[in-house]
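Okay, so here's the structure we're looking at.
Of the protein chains in this complex, all but one are displayed in their positions.
Chain nomenclature is as follows: A, B and C, assigned in order of appearance, with residue numbering initiated at 1 for each chain independently.
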Amino acid sequence: MDNNFSSADIEFQQEVRAFFKSAYTTDLQAKVESGVDHKSIAIEWQNKLNDQGWFAVDWPVEVGGTGWTPLQKFIFETERCEAGAPDVVPFGVKMVAPVIFTFGNDEQKKRFLPRILTSQDWWCQGYSEPGAGSDLAALQTKAIKDGDDYLVTGAKIWTTYAQSADWIFCLVRTGTFEKRQQGISFLLIDMKSEGIQVNPIHSIDNHHSLNEVVFDNVRVPQENLIGVENQGWTYAKALLAHERTGIAGVADCRRWLREITELAQQQTNYKGMLIDDPQFQTRLSDIEIELLALEYLELRVLAKLSSGETPGPESSLLKIKGTEIQQSLQELRMQTIGAYSGSLHLDDFESDLHRRGSNSRRAYMYGRAATIYGGSNEVQRNVIAKAVLGL
Amino acid sequence: MDNNFSSADIEFQQEVRAFFKSAYTTDLQAKVESGVDHKSIAIEWQNKLNDQGWFAVDWPVEVGGTGWTPLQKFIFETERCEAGAPDVVPFGVKMVAPVIFTFGNDEQKKRFLPRILTSQDWWCQGYSEPGAGSDLAALQTKAIKDGDDYLVTGAKIWTTYAQSADWIFCLVRTGTFEKRQQGISFLLIDMKSEGIQVNPIHSIDNHHSLNEVVFDNVRVPQENLIGVENQGWTYAKALLAHERTGIAGVADCRRWLREITELAQQQTNYKGMLIDDPQFQTRLSDIEIELLALEYLELRVLAKLSSGETPGPESSLLKIKGTEIQQSLQELRMQTIGAYSGSLHLDDFESDLHRRGSNSRRAYMYGRAATIYGGSNEVQRNVIAKAVLGL
Amino acid sequence: MNFEYSEEQVALKESIARWAQDNYSFDQRRVGAVSDNGFSKDHYNTFAELGWLSVPFSEENGGYGGSVVDIAAVMEEFGKALVVEPVFPNLILFGGLLERSNNEAIKAELIPQVIDGSLMGAVAMYEPQARFDASNIATTAAESDGGYSVSGHKSVVLGGAHAKKIIVVARTSGAQTDEDGLSLFLVEADASGVEVNAYPLMDGQQVADMHFNNAPAQLISELGNATLPIKEVLTIAHVALAAEAVGLMEVLNRTTVEYTKTRKQFGVTISSFQALQHRMVDTFMSYEQSKSLLIGTLVELTDERTTPQRASKMVNALRTLVAKNGKHIGDEAIQLHGGMGITDEMNIGHYHKRMMMINLMFGNGDFFQHQFNQVAYAS
Partner (left out) sequence: MNFEYSEEQVALKESIARWAQDNYSFDQRRVGAVSDNGFSKDHYNTFAELGWLSVPFSEENGGYGGSVVDIAAVMEEFGKALVVEPVFPNLILFGGLLERSNNEAIKAELIPQVIDGSLMGAVAMYEPQARFDASNIATTAAESDGGYSVSGHKSVVLGGAHAKKIIVVARTSGAQTDEDGLSLFLVEADASGVEVNAYPLMDGQQVADMHFNNAPAQLISELGNATLPIKEVLTIAHVALAAEAVGLMEVLNRTTVEYTKTRKQFGVTISSFQALQHRMVDTFMSYEQSKSLLIGTLVELTDERTTPQRASKMVNALRTLVAKNGKHIGDEAIQLHGGMGITDEMNIGHYHKRMMMINLMFGNGDFFQHQFNQVAYAS
């Protein structure tokens, strides 16, 4: 039992750390924190990563990826968070690309992967449908063959950044079978196609990132079908497993915890500092102690992955516990800042507490989604009950 | 909106208070706290109450009860707890008697009620069965007519004080109907009957109050049937409603809270007193604040009862919240006492912390049953979901 | 012993509920909420016409002479309707301090204007360095030309964006965190030396941070002796906010239960899932707890036998519980609405944001629990 990295991994860690230090410039940092023109800033950052060859973290080397081990990915992700650098926008590089390089044909790989690597194509995800929620297999968007094309009709919802996406990858119904999971196909659709309408969904964080995407007889060439017709569910499931890695968000949580501690060192409370208030300390350590446990839960899963094992049931807990801890920290950050966390002002208005307060509010409000998307925590508990407890 | 008693009620309150002060002597108190020979002490106390005419609190005047209003009962109960005086043993006076005086015939009333009033007969309850738990209607103990008698065969479980009871009131199956609740009869059985075996169940508080009662062709005269055959479920349900009054245990909780506060004023912690430890204060006020809310929840229900209204859904919450708060206090009392709460010594061994610790342990362990019996809190939540939320 | 609102109070509540039903749908409300003021002046004028703005004022000042129970009745109803008009800052804070002023001329002039809806006021009390401590006042007042001038920095002034007159809490003696030595001054919002930096809060209300730089001010309390009126007003303010929160809770729970009865997943309504049923029983319990403690606080505050210590215990208990249960109910409402819960188009997000804002106003749950602990256990 030990917590040691190999010397190669230590070297790798130092290399990554040095990279973030030089690449994530104060200029870029200021842009990211301003929160304006998200897309161009993201592209600037992603191109820096790609120039280094570190953008496609999950891809094999032969298609332009890093080919990293699970531990290397973990080190990279940890260092990124420590540096405060933003995550990549996942829909292209992390979500559709693995499906393309695993299940797509050579032409599709050639056509799509390079443009994902250079962030030329911006992707969004068309899985959920109005009324279906966590019950993905209930999807009703239909794709009907029409000559060499499909005609797609239906609606997708919760589509992040659809308003600025070039492509959408969709699960669509191409057949009717007894088992609902059958008859689903995986289709890539050009967002410029005629018949697509993007309706913004304003969310409770007072921002707009979500959308409904409505398809009205949208013509999609059959060459955009991934793999075999009616087998899309299988591909999507494989992708969902991909999604789970890093979902615990430990490194992010650690950053928030540090921020809360710093804030509490600046806030007065009962004539002392907030950080010295035992009641506050207890709120903080309630979370920090759970976070310490989560860190080692994640490391245990990672160690199993690294030694080629399939992680056991404990990996299923990472999402539930991770999102619960994230939400606790988001709330405590608001409580730490106090009344200013109700401010809608994003910039340094009057004092930096407005910006920090507003950021904390946004994170809290939008953070409510973390226990809902990607299979709500209720669905996760159902899954664990069945798989883990043998119920 | 006001919290005022009428002058008559204030007078009554003073009368009750004075009674407990004089009747609950230090001698009796010492006996009660010693915990030995429970039955004779209980009878001594119950006879004192009966001499005053205040034993059969829930009975109408015409059968020897107090005929008190709901508010008077509440005042009596509150003053009893404030005085630290023990509750009566409920199985006779509070549980079977209301069924007898409501649904029994005149002969049964004459035969049983006076002996309950004088505590000559000691009763126990035969509802639950092994394997049935909160699903009362699943009962399988059979009563088969045989001449003028029933022959009863089956088993009852969780029967408190069966080992010292003269009578048991039972729900038995006398018929088979589509609806399981039909075909159940309410039978009074002499514990001295041939074919009854009482098997002790030792509980996790290291004591013996629970039993299994096994019936092997026990002969019960039909004159011991309450009301009409196969209608017993209706009577039992009416009794269960009776049972719910006072189940919140507010006055008991208030007493525990005071004891915890006193204990914390004696315990050192981090070079100060435990009561001054902010973390401890927060644990305590977490509970005290919920208790304040529960007090007014109970008063709201009581005010409705007093004005002749049927209390709404909020009354169903009293059991859940009351038992949860009781358990929280039982736990905090152990935590307050510390390691001594693990002691099995009941007497003042070495220091009174042994006795107090051991009492706190017993209360905690046996207190786990509070969320299980009388319809587990899970079943209560099912009931509320259906009735209150319209689900 | 009676824990129901009186007939008059029920009638008052019903008149608010009826008005809201007819005039204050989610979309109608929104018109005001997204306007520059953050509320509709027309609605506010209607409140005046219907007499609601007179509730907290004594009869000798032309008001309805309402008790704290009347105020709670109104605020609970406003909570249910998610009323965004600035009743709280105008009536409870500004009006509350006016009502307790020793300056009879000012009272005679201004209170009628508050009651008829023509005057918008604000109280500038809390300061950026003070967190939730209402006694931590660095703002000072100096005598000047026979009057006073105030200087200091005030944060998150409710109603501050649209107030014409501002009551400023300033220190006239003692150290910065002394409980005593505070005075109340009336300042015109457009006076020289007054800088009002307005901004919206998450619940839509427009507030302001304020800087006073030798702003001309009129003393409207005893000099150095404003602690009592401030405490009295804060007590009523705490109860008013709690009552509003109880109203919010009721709607959040009802809306969520209704949603789960219509929303289908895996072929059945999600209300059929036992795990969700039990969670909704728990939110129902949180509501009933909060409502019960609100009622308990109301009856004790209006009972002359209640000691100040007991009153403080009840008020702090109430706000502690409302903070905890409000978060519980609001978070569960969003979670059980699933994706819909995080959209701006459902009302529950708006209710929850108002709840969160209430639970940051003049203290958060931990603050109130700390206050409770001080009163209940300090040796």
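Simple rule for what comes next: contacts are C-beta pairs under 8 Å (C-beta built on N, C-alpha and C of every residue); 3 or more make two chains touch, one makes a residue touch a chain.
None of these values were measured; they are calculated from a predicted model.
Visitor: Of the residues listed, B:Ala18, B:Ile144, B:Ile204 or B:Ala238, which one is in contact with the missing chain?
Guide: Result: among the candidates, B:Ile204 touches the missing chain.
Visitor: Residue by residue, what part of chain B touches the chain that was omitted?
Guide: Spelled out for chain B, the touching residues are 128, 131-135, 138, 157-158, 201-206, 210, 267-271, 274, 277, 279-280, 283, 327, 331, 334-335, 338-345, 349-351, 353-354, 361, 364-366, 368-369, 371-373, 376-378, 381.
Visitor: With the missing chain put back, which residues of chain A would touch it? List them for me.
Guide: Against the missing chain, chain A presents residues 1-5, 71, 261, 265, 273, 275-276, 278, 281-282, 284-286, 288-290, 292-297, 299-300, 302-303, 306-307, 313-314, 317, 320-321, 378, 381-382, 384-385, 388-391.
Visitor: Which positions on chain C touch the chain that was left off?
Guide: 273-275, 277-278
Assume only the chains that are shown with their structure count from here on.
Visitor: Let me have the rounded angstrom distance from the C-alpha centre of chain A over to the C-alpha centre of chain C, please.
Guide: 38
Visitor: Return the distance between the CA-based centres of chain A and chain B, expressed in whole Å.
Guide: 54
Visitor: Which integer distance in Å separates the CA centroid of chain B from that of chain C?
Guide: One centre to the other, that is 43 Å.
Visitor: Hey, what residues on chain C touch two or more of the other chains?
Guide: 369-370 - these are the residues of chain C that touch more than one other chain.
Visitor: Give the residues of chain B that touch two or more other chains, as numbers and ranges in rising order.
Guide: Within chain B, residues 278, 282 contact more than one other chain.
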